[in-house]
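In what follows, a single structure is set out as structure tokens and then discussed.
In this view, the complex is presented without one of its protein chains, the others remaining in place.
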């Protein structure tokens, strides 16, 4: 059920029975010469809507702009500062609780949002407002992702390329896949991202000239579809697990 | 040009020549028994994208959640607190300036956002970061709106109904238009919204039982299309005017 | 009853019976070559004190500095930033509730404060701290204001001039009324304040060379007195209405 | 020169030559059964206006509400929270600099404001915005104050009583001076305000039943006038000293 | 008992019986050519640990960095901005209450922290979270300090020198005591720290070339030991007094 397509009386029926919401979050940021800036929010929205459709749980509109200052050197990257992002997400999530929502899944497709969503989730749980957790599609199918690609790259690599080939093929610049690979950092192992145990880089531009990593040339829409099916199945299971929990078990344990 | 569909090198070409961005903003809030919660953000997005397509100027993704605490008593209404909304909008707008954007139109379709967008625009202009202004479709065609409907109602009325009939007809519950009228406040004049000069109400629920105002029964898709065409034409002219201005003329005047 | 002239035991007697407070708010900002910077706070204070005297309700000291960045280009205009103003008003209002005040009228005479006072009032009501509303004298007598003057101008015009001629005649530079008119913007209709539906100006200096609008030459103390009497009567009625309400009826309605 | 009585062109003349502003700050808080809540802001305003009149320097409107949570148990005490007070004062002071004001004297008559004004002054000086200092009338004439009264009491005592007897005699409840003394804490030495070196009290109510300290019965208007004359003379000298300084000498010293 | 040396089950035993915590706070700031930057936090820690050992009450780790912008012109001075310091202290103090701590002594050895600790203590008490007070060693033995030294100086003088000679003699540059005196401000009376009642200086560098005041040459370890013994005895008594109080008596009085 997509909240924005419904009327308030219809939502009243849902909220009488259910208290779960799926919130898709992504970014609008550079993804190399071959993928659109929308990459992350397209992926997040696709997973959240599909899982909502299969389960009947509620899905909210997508948060399209996230914490992406590390991509700012590339044209068009949009971002909000980290404290602002946290406050924004916390505010609308907290307000969802006014309607009876008491468990939220942040269906996230941007690595730069992860820690911030966890911080928000912790804060809302510490205050016993509701229980919110972050879920990222590739974390749910790590072995499959590893099997499918030679160099899957954490940003703009074949993993994300295949997802967009499956979801929005018209947005992939297929003729630039080789350029993407050759102009970027093919293997993360080649990058000197740490020195003596310290992570020394802050920006994507510190490691890659065109903004992406990995070898995009072995991405296909079929691989994208396979990942989408398997990760969606994981998300559906997560929804079901969450629904089956007693609310008090999701809240913080008492002091020893 | 829709920023999220582009790649960063393509955006580099745009930003070399142009410095305008259109930002659609709406809400996800109750619009009565006949219209979806998406109403405002659907409308905002449609105008911004259409004007961007016609002019070639840049359009960003849509901000779907706005300042709607006054609709919170109705199921599903999402909102962020006003200071959080301002900070969020200011943060991503300010960051757009990093890429050379120096004039922004907030294509807004939710009355509750207006003052907050103006406050953000003022702040960014006072600091000479960039020039941002708020535009709302119905403010650009007031006479037409008045002519088309008997009781256009400021929220969920025939004006907005017609827009969704035109833009997303499948989302209008046509069989509830009479209910919408009869269960709401047909005429704003019937409401006691002020007492001796003071606005005494804060929430939609203070004035209307089903969340809407106006007489929805004379809304048609044709009227929606007519408004869309005329207001889009206004927005296009606004873009052209903005582009033609010298940046210094858009900045604050000096101290007398 | 003026709170600042009383001792705490005397106020204890008041608070045992009553729970209303009138709070005057204005600005210290340019009002053209003929009116003092005090204009708005003189007017606000006069109304609040007079209504308090006639009704016996409590009046607090005046907030003399408001949100006036749009007049900053003219010498001497004082202002606080909008978030700071809101926090300040919210803080002292919230603290009034500690003594049992549960309904507040912001007797405001500066247009730039309106939205901020409403935001504060909403926040305090949403949290069920107390009920606070904004009242502005000219909003309570719109027809009279229109009848009295040819071009009443929203800022520094004959409307405000007449008020100061009545309340503090020694502060009006009578010999500069024609200069005021001729050096400013006589008719608001002459100004290009909007473009294709968007309000494009932010500062008074964008529209008027000497900071004022309207035709000040038909202002008289008599007209000022007439407005003062009629608007005070409105304010008194507002107090009585407010006092007659049940507190729970002033608080937000429950979720449908 | 009182800023609020002037027009902007007149202030332009002042600001061409001078850059000093006097800002009176007080409180609206209980001062026992004999003095009005206005006590502190009446005193502050009187000194600032008088010094401005004698010297020609600029005086702003009075800040009537200060940091008084320690008097909140007594009816009618108004206060803003400390961070809000600091932000409010810093905001309008910073904005004065926009007009060329570069040195400010906070003419303060409320002990609870002192540290906050110094914190604001430090912050503005550290950032080299302007130079602002706090002045309190009784700190400028400590010996005289000691000589005039047997038990001058830091709050609501004869010192403040005499000031109001001089400035606003109609506001002193002369028939309650003995009550004030007998119902309060006559001598600060009798209070156990510290324990083994630690200040253990936070509120006035912790030490005094009626909110005041000292012996009010030897207060007279003549003593008030004498103090007013001598402290005003000190303030005038402070203005002259401040005016004579080179701005760079008022700014922070460089790193050694 | 030092909290950081204990394990959580051992602390559970303490918290079952007791609810007091001692929190040492100092600074890391210049103390002239003869004393280390650690001076204040060494002293604070020594008192808090000693009193905790003698009484069995809990002592927390030391806050080593305080509010010291007024010493920033001298190499190495560390500081946090005042609002940040207050928030930090308030946050960990508030969280101590989660374990049942309901009374806290801030064992402070840096004058620049005093007002901020009191503001935090007030805030926590106003909200009835717990009772926290500030204690500074020299305020508990003012007569002894006066007797022991000719010119004790408020910063880096013989008072603090003697304390470090006693506590950490290896850190005192004994061969620079005369330099310290001669290069600084021997007597505070020689400084022009106020003008006509206003404190005109903000930084140590405004008054002293080498950062210190007083005559360090009559400092000895023996005097340090004597002060340490006597002030520790005071702190122990404060702990015992605090423990003997009923919690409700430590909380704010009710409204009159």
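Points worth noting:
All chains are identified by letter, namely A, B, C, D and E, in their written order; residue positions are counted from 1 within each chain.
Assume a residue touches a chain if its C-beta (ideal position, glycine included) is under 8 Å from a C-beta of that chain, and two chains touch if they have at least 3 such contacts.
Here the structure is a predicted model, which means the values were calculated and not measured.
Touched by the hidden chain within the whole complex are the displayed chains A, B, D, E.
Although one chain is not drawn, the whole complex shows that of E:30, E:138 or E:152 it is E:30 that touches it. The residue from A:37, A:78, A:109 or A:141 that touches the chain not shown here is A:141. The residue touching the chain not shown here, chosen from E:22, E:38, E:124 or E:235, is E:38.
Within the entire complex, the positions of subunit A that touch the omitted partner chain are 69-70, 72-75, 82-83, 105, 115, 118-119, 121-122, 125-126, 133-137, 139-141, 194-200, 202-203, 205-206, 231, 234-235, 237-238, 241, 252-256. Contact between subunit D and the absent chain runs through residues 255-256. For subunit B, the residues touching the chain absent from view are 8, 12, 98-99.
Basically, only the chains that are shown with their structure count from here on.
The chains that touch both subunit B and subunit C are A, D.
Here the chain-to-chain distance from subunit A to subunit E, counted in touching steps, is 1. Taking the definition of touch as given, a chain qualifies here only if it contacts subunit A and subunit C alike; those chains are B, E.
The greatest centre-to-centre gap from subunit B, using C-alpha centroids, is found for E. The distance from the centre of subunit A to the centre of subunit B, with each centre set as the mean of the Cα atoms, comes to 27 Å. Centre-to-centre separation of subunit B and subunit E, using mean CA positions: 56 Å. Across the assembly, subunit C contributes residues 8, 12, 69, 72, 74-75, 98-99, 255-256 that each touch 2 or more other chains.
If you sketch which chains touch which, the pattern fits none of the simple shapes: not an open path, not a single ring, not a star, and not all-to-all.
All chain pairs that touch, listed by label, are A-B, A-C, A-E, B-C, B-D, C-D, C-E, D-E.
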